[in-house]
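Below is one structure, written out as structure tokens, with a few remarks after it.
Just one protein chain is left out here, and the rest sit where they should.
And now, subunit A:
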Amino acid sequence: MSRILVPCHVKGTVALQVGDVRTSQGRPGVLVIDVTFPSVAPFELQEITFKNYYTAFLSIRVRQHTSAHTTAKWLTCLRDYCLMPDPHSEEGAQEYVSLFKHQMLCDMARVSELRLILRQPSPLWLSFTVEELQIYQQGPKSPSMTFPKWLSHPVPCEQPALLCESLPDPSRVSSEVQQMWALTEMIRASHTSARIGRFDVDGCYDLNLLSYT
């Protein structure tokens, strides 16, 4: 299944915190990343890939494009997806993750905006985020390969009605010929790129690059 990368604009992470960010001492445990698609029409989302960096849980909300002129609502398509089984330990902390259309809770037919909500309840980590975020949409179906002629038009198996007595056994002849073919193919494939530095003009030397006297 082919996929096409959709150019997106990832806005800076916004930390959600109770109280004033500047004065309070604690580190925020929730971050929000907004992803917009300024140059692209609403598309069908196929896949989201990113590299995790110490995010424990991920929720994704999507705003779909509606045909009518009603304000589009935010829908949750992924709820508390666990990226780190134990938020205090390293497992899953720096993994590459792919999320697919079929894992989402709602239909992703006409996506116009995405919001990723990252949660990291453990106080151990200084910061957390997701990196290398990439959004993919459905690509065209794989083009039909051109089959070699002999595969698409198999020769009907003609049984030589009565093989002449004098003809040799074809299976043994075939095995010998196939081995000869294989040897020739091997030699054709192996060639040395080293040159001996010979410059030949009509069979006699013009220049001696490597001469041994």
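Convention: a residue touches a chain if its C-beta (ideal position, glycine included) is under 8 Å from a C-beta of that chain, and two chains touch if they have at least 3 such contacts; residues count from 1.
One rule holds in what follows: contacts and distances are computed from a predicted model.
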| item | value |
| --- | --- |
| Per UniProt record, name of the chain withheld from view ["Tubulin polyglutamylase complex subunit 1", "Aldehyde dehydrogenase domain-containing protein", "Large ribosomal subunit protein mL44" or "Two-component response regulator ARR8-like"] | "Tubulin polyglutamylase complex subunit 1" |
| Candidates A:H102, A:K141 or A:R188 - the one touching the absent chain | A:R188 |
| Touch with the omitted chain, as defined above, among A:V18, A:A68, A:L126 or A:L167 | A:L167 |
| Footprint left on subunit A by the chain that the document does not show | 148, 150-151, 155, 157-158, 160, 163-164, 166-174, 176-181, 183-188, 190-196, 198, 200, 210-213 |
